[in-house]
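Pasting in a structure now, in structure tokens, and then I'll have a few things to ask.
A single protein chain has been omitted from the complex, and every remaining protein chain is retained in its original position.
This part shows subunit A:
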Amino acid sequence: MSVALIDYQSGNLHSARKAFERIAAEVGAGAVTVTESPDVVAAADRIVLPGDGAFPACARALRAIDGMEEALQEAVHARGRPFLGICVGMQLLATTGYEYEETPGLGWIDGTIRRIEPGAEGLKVPHMGWNDLVLEQEHPLLEGLSTGYHAYFVHSYAMQVDSPADRLAHVGYGADITAIVARGNVAGTQFHPEKSQAQGLRLIANFLRWAP
């Protein structure tokens, strides 16, 4: 059993690693490896793409690792390994991002990444802080969680899913903000579970036990 956290020179990797190491030990999910090696990713039992950064820079950095996109395709689509994207790591699942410039995503979940609109309420952007989840579907990743639990968000862009079937939860911030997506063995959270105290650690535990 192994969990690969992809290091693509972006983000709060250490926080994510510490949270996954702790929960992996509690649920017996094996070793957590921070890696930039496509071979390690291709062989991992579970894959996490953490994230903190701008969409185009992150997409470029991920694709700059020779063989990484192919390794992800192999592990996630050919071998069906569970995959979790966090924050920008979730946004990269979309078809297209529109932060600074139009950038293709991995295209594993049909949708686009667009800037949060301040709207008539004059909302502050980034959407930063604790917001309460509204769960939309039952799913193994949500076991033990319920509507009203808070999660920690920090982002200026959000995913608009083409199909409501791919969205598990949202939060209210002007319009609904996509909070959790899942399709098959691929999932993502816009919020940072590794920064969301007990509820976030619970979601990580659910991911590490998930058998899609």
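In this section, a residue touches a chain if its C-beta (ideal position, glycine included) is under 8 Å from a C-beta of that chain, and two chains touch if they have at least 3 such contacts; residues count from 1.
FYI, contacts and distances are computed from a predicted model.
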item	value
Omitted chain, identified by the protein name its UniProt record gives, among "Putative thiamine transport system permease protein", "Imidazole glycerol phosphate synthase subunit HisF", "Amino acid ABC transporter substrate-binding protein" or "Cytochrome b"	"Imidazole glycerol phosphate synthase subunit HisF"
Residue, one of A:67, A:80, A:104 or A:144, that touches the chain absent here	A:144
Touching the absent chain when the full complex is considered, from A:18, A:63 or A:79	A:18
From A:114, A:139, A:183 or A:209, residue that would touch the chain that is not displayed	A:209
Hidden partner chain, residues of subunit A it touches	10-15, 18-19, 23, 26-27, 52-54, 57, 88, 118, 122, 124-132, 144-145, 149-150, 152-156, 171-173, 192, 194-202, 205, 209
